[in-house]
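With one protein chain removed, the remaining protein chains of the complex are shown where they sit.
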Amino acid sequence: MVTKTLRAPYDGIVMAAPVTIPYVRYSVESAQWWIGQAIRELVTQAGIKVSDIDGLCVSSFTMGPDSGVGLTQHFGLCVRWLDTIPLGGASAIAALRRAARAVQAHDADIVACVAGDANHVDSFRLTLENFSRFNQDAVYPYGAGGANSSFALIARNYMRTYGVTREDLGKIAVSQRANALRNPHALMKSPLTMEQYLAARPISDPIHLFDCVMPCAGAEAFLVMRDDTAKSLGLPAAKLLSTIERYNAFAEDPMQVRGGWAMDIDELYAMAGVKPDDLDVVQTYDDYPVIVMMQFEDLGFCRKGEGADFVRQHDLTIGGDFPHNVSGGQLSVGQAGAAGAYLGLVEGLRQVLGTAGPTQVKDAKLALASGFGMINYDRGLASGAAIFAGPSR
Amino acid sequence: MIEPIKPPGRKNPLLRTRLPTAPPRPRSRKSHGFTRAAAEGRFMLQCCEACGTFCYPAREACPSCLSSGLAFVDAPRRGTLLSETTARVPSDVYFRERAPWRAGLIKMDCGPIIIAHLHADCVETAAVLMSFQLDKSGQAVAFARPEGETPNMADDRQWRELTADPKFRRVLVTNGRSVVGQEAAMALKAAGAKTVFVGIAEPWRPFPGESALRGHEGIEIVALDAADEKSVNDLAADIGGKVDILVNTTEYVRAGGLLDRRGTSVMRDEIDQAYLGFVNLAQGFGPAMRMRGADGVNNAAAWVNVLSVYALANWPAFGAYSASQAACLSLSHCLRAELRPGGVKVVNLFTGPVDNEWFQTVPPPKVAPRAVASAIVSALKNGLEDVYVGDVAEEIRQRLAANPKALERELDR
Partner (left out) sequence: MQSKNLLELASAISSGAVRVVDLTFTLSPDFPVIVLPPEFGQAAPVRIQEISRYDGRGPAWYWNNVTFGEHTGTHFDAPIHWFTGKDLANNAVDTMPTRDMMAPACVIDCSAQAAKDPDFLLSIADVEAWEAKHGKIPARHWVLLRTDWSKKGWRDYANLRDDGAHTPGPNPAVMKWLVEERGIIGFGTETIGTDAGQAGHLDPPYPAHHFLHGGGRYGLQCLCNLDQLPPTGAVIVAAPLKIQNGSGSPLRVIALVAS
C-alpha cells in the first residue's frame, strides 16, 4: 500500500498585484483581448516590464483555438514556464498551486496567473453545448438547461435531505448583493430584498433567477513570486499559507451533498496553522447559493447538514461577523467564464493587502478563497481552496 | 395524472406552421450503443466484462477496474428517482419552445446514475422504469416512467415527443391490396388514427377484402400506384399536407433468383414496385412531412417501411426479391437522414415470410399479416426504429449478429 504523505509547506511564496478588468454583460472583444488587458494591468500595477514575467498560467473557455503557447507570441512574452488550466471554477486555486511550486523551485521567478473570457451573444450557449463528453452525451440533450438544471438537481436533493428552505439560500444571495452595492464594478447595481429573491421567476426548479450568475465578459489576474522577488520590487504581497485541490471525490455518493474539500480540510488548516475561526474574510465559489452553503459545511465552519443554521446565525456582509464574498461574488458581480474562478481569490488578495477600497473589511489579515466546478455529468468534480495572509500578519 | 390529449381542431390558416427544430445532436461514438438499443426498444448499458460493473454515461474504460471490455448488454430497467428539475428557460431552441421541460436524476438498481427525461407521473424517491428512446434528432435519450401503469400514460407530452403514436394522426397505408395493408389500416384505425387513407393501385381491378375496407369508418380509399410517379404526385397534391404517418406496405414478392429467371422483366417489376415505388413516395410525400414535423398534436411523425428480413441477408430461393428489399433498406437510411431535420422517424419492420400466397410453399413459421399490423402500431407507439417481426426475422437478426458468413452459407439450401 502506498503511503499518503502531507504536502510540503510553502516557503516564502507570495501573491501580488490583484487585477480585475471590469466586467461587461456582452462584449464584442475576444478572450485574447481581455487576457491581454489583464496582463498589461499586471505589469502596470507591479511596476515591472513585460519581459520580467517568466512564467504564465492562463485559463479561458473561449480562447480557442489558442492555448497558452499561442498567447506568448500574441503578447510578446518569452517565458520559461507555461501552463494552461481548463479547470473551470477550480482554475484559480489550481493556477496558484502550480505557480507557487514553480517559483518555489526556481523554475520561474514571476508567474502571471490570468483568466479571461469573452461573452458574445451566443457564446454561453455554445459553451454549454460543448462542455464535456459526458455532458454532451448524457446531460445537455435532457432539456438543455445547462448548469442551471444540473445544479437544480443537486439543490433539490440537498434542500430536501437537510431541510433547507429557499429563504436560507436567499440570505446568501441577498447578503452578497448588499456587498456588491459597494463595488463599483459589479454588474448588479440595484438592491435585492428577500421578497424579490423569493418572487423571482423559476429558471429550473428549485433554481430561480437570483440563484443564477449572469454570464459576462471580463478578466482577472495576479502575480505569484518568492517574497525576496517581491521585496526587491518593493511590491506589497500576501503570503501563501496552504492550499488543497481534489477531483471526483466521494464518487460513491449517489447525489452530491458534499465537495472534495471535505477530504482535505484538516490538512488545509493544519498546513496554514490556523483555525476556521481565525479567518477574517471567506471567499467561496458561488455559482449557486446552495454550493456556498455546502462549502460552509465542507470548509469546516459547521457540520454537514448545519449549513442553513450557520447562515441563519451569521451576518455575511462586509461589516458582519462572517464577511463573505465581500465584492458581491459571481452572483452579483457577474461570471466572466474562467475569470469567475479568480474573482474570490483576487478580491481576497485585495482584502489582505488592504487595497479593496469600498469593499474593504476592516483589519482583514487572513483570508480563505475556494474554487469549485466542472459538472462533467451529475456533480461538480473539482474543488480547491487556499489560505493566505496579508503582510501585517 | 395526465389529462388525455384532445383531438386537434382544424388548423388556423392564418398562423404560420411551426417549423421543426431538433434537440442537441452531438454524441460520442461510443454512446451510439444506446442508439442501437433504443432503435430496437431494448434497455442496454455498458457492463464490464472483467468486474461486472454497470456504468453510464458511455465510457471507454471501466471506472472500477479500467478494463476496456465494456460491452453493451441488456440491463435491469428499475431505478429510483432521486431528484428532478423543470427547465423553464433552456438555452436551446428546441427545448425553449417546449419548456417547461422535466428531467430527473435516477439511481439505477444496477448501479449507475442516469439523467433522464421524466414521464409526468414520476415521483421523487419512488421507483421508475428506464428505457432508451430516440428523440427528434434521432439520438438515444433515457426516459423514466413510473413503475406501474397510470391513467392516459401514453398521452404524456414528453413521451409523445419521443414516439409517433397514431392517436389522432392521419395515416396513409400505401397498398391496400395486400392483406398486410388491410390489416395495417384496421389496426391503425383501432389505435386511434383519425383517418387512414389506403392506397389502391389500378382501382379497376377488384381485390379480396375490398368491401370490408370500403365499408370501414375512418378508412378512405385513394387511388395510388406507388410505382407510378404521376399517381403518387397526384395523391400527394391532394393529401400530402395531412399525412402524419406513412406506412409503406408495398408488396411485390416473386420467387426465384438469377439463373433460373430469363431476362430482367420480373426484376424490373420488383425494382419498379419496391424501390422506385419507394422513391416516388418519398419524393411525393417526404418534403411536406419534413416540413410538418412540429405541426401540433397531429404533426408529421413517422414513415414506416415493411421490409423483408432478407433485405439483411440474401435468401437465394427469393434471391432477386431479397435484393430489391436490400435496395429499399439502403434507401431507407438515406430517407432517415433526409427526414431527420423534420424529426420524422423512419421505422423499418423486418418480417420473416408472411403467411400469404407468395410464400405458399415456404414451411412455417410464417408471419400472420395481423402480426405485422400490430408490430407497426406497437413500433409507432413505442418510438422504435428497427423491428423484427416473427420468429424467422428474430432468428436472422441473431444469426447475422453472430456470424454473417454462417448465415450466408446456411441460407443457401
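Each chain gets a letter, A and B, in the order it is written, and its residues are counted from 1.
Basically, a contact is a pair of C-beta atoms (placed from the backbone, for glycine too) under 8 Å apart; a residue touches a chain by one contact, two chains touch by 3 or more.
Since the model is a prediction, treat every value here as computed from it, not as a measurement.
Enquirer: Could you tell me which displayed chains border the chain that was left out of the figure?
Expert: B
Enquirer: Which is it among B:S68, B:T125, B:N152 or B:S265 that touches the chain not included here?
Expert: Here the residue in touch with the unshown chain is B:S265.
Enquirer: Of the listed residues B:D228, B:E338, B:E394 or B:E408, which contacts the missing chain in the full complex?
Expert: Only one of B:D228, B:E338, B:E394 or B:E408 touches the chain omitted from view, namely B:D228.
Enquirer: Please identify which residue in B:E49, B:D74 or B:E202 touches the non-displayed chain.
Expert: B:E202
Enquirer: Please output the residues of chain B touching the missing chain, sorted low to high.
Expert: Against the missing chain, chain B presents residues 202-206, 223, 225, 227-231, 265-266, 268-269, 272.
Convention: only the chains that are shown with their structure count from here on.
Enquirer: Could you state the distance in Å from the CA-based centre of chain A to that of chain B?
Expert: Taking the mean C-alpha position of each chain, the two centres sit 49 Å apart.
Enquirer: Within their complex, state which residues of chain B touch chain A.
Expert: Those in contact with chain A are residues 23-24, 26-28, 31, 56-58, 63, 82-92, 94-96, 99, 101-105, 107, 113-117, 124, 135, 137, 139, 141-142.
Enquirer: List the residues on chain A that touch chain B in their complex, please.
Expert: Interface residues on chain A, with respect to chain B: 124-125, 128-130, 133-134, 136-146, 148-149, 152-154, 156-157, 160, 201-207, 251, 254-255, 377-378.
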